[in-house]
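Of the protein chains in this complex, all but one are displayed in their positions.
And now, subunit A:
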Amino acid sequence: MQKKPIGDSLQEYGRGLIGGLIFSLPLLFTMEVWWSSYRISPLLLLLNIALTYALLLGYNAYAGLRESASWKEVAIDSVEELGIGLVLAFLFLMLLGLIDFNTMSLERIVYMVITEALTVAVGVSIGTAQLGTSGSNEDVSLGMQDSSSKKKGKGGSTLELVVLAVCAGMLLAANIAPTDEVFELATTIKPLLVLAIVLVSLVLNGVILFYIGFRGAFETPANQKPHVMEVIWNVSITYGTAFCVSAGALWFYGRFEGTGLQTCIHMTVILSLVASLGASAGRLLLDQEAEPDSSKTDNYEKEPA
């Protein structure tokens, strides 16, 4: 097997670095994230590293890597992305003057870097896969599964849907979850508006996935409506995933600490509006196929990716 030229690798890392920055700069500039790292426990950070690695594995398996990639390659690349995310977060926090070796303990520096780095790592992964020129090499492709097997089987496609929805939902939700605004809104909002937010989220999901011809979304021959059960199935899974991602992000950033159940639910619903946009529209963008034309001719009707 031929070795990859160093130039190609450098380009790939460059794309990863840019992707990492694009997706995580809002987080790096948010002071609530720096503060949340002060009160986080080491066990929670360990759990978050494990979950982020699982997320990277999932993304690389389904959308990030070339189709010929094995699980071993996916695992190796995910470790690389985690490492690059950590280094990038450290360097950027240094650049912003947020790391001071004279006044900050090692523990505080490490916790702050890890808290920021996990989103950076997902950004690195997406940047590596999505920011390249399509068709220029084998790296821009469909992930481990080939195009035909990818859409086959409800179980496989549902897992893929959830994994990519978690990735995309988390990228959006993580930027807002640590901010005080979510709590502020949740404590003042009326219950009727909370219900309205749920309904708006569901409608937006349905519209994006089925009715506005979003890239990579549900496609049928002209004028054929999607089956109702298909809509309910996909919208439910997408919104459910977004809700769980939102709750997880709020919990990780300590927003549930000392907060009543009703406010916690309000916060999760409010954040789910954002996360569900990521889980629907963002997911479809992450799961772009390299050769959309050929897929249309192969499969005239397909499920949302």
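One rule holds for everything that comes next: a contact is a pair of C-beta atoms (placed from the backbone, for glycine too) under 8 Å apart; a residue touches a chain by one contact, two chains touch by 3 or more; residues count from 1.
We take it that contacts and distances are computed from a predicted model.
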Chain not displayed: protein name in its UniProt record ("ABC transporter permease", "TIGR02588 family protein", "Methylmalonyl Co-A mutase-associated GTPase MeaB" or "Heme chaperone HemW"): "TIGR02588 family protein"
Which residue of A:E80, A:E116 or A:E160 touches the chain not shown here: A:E80
Touch list for subunit A against the chain that is not drawn: 1-6, 9-10, 13, 35, 38-39, 41-43, 45-46, 49, 76, 79-84, 86-87, 102-105, 107-108, 110, 114, 138, 254
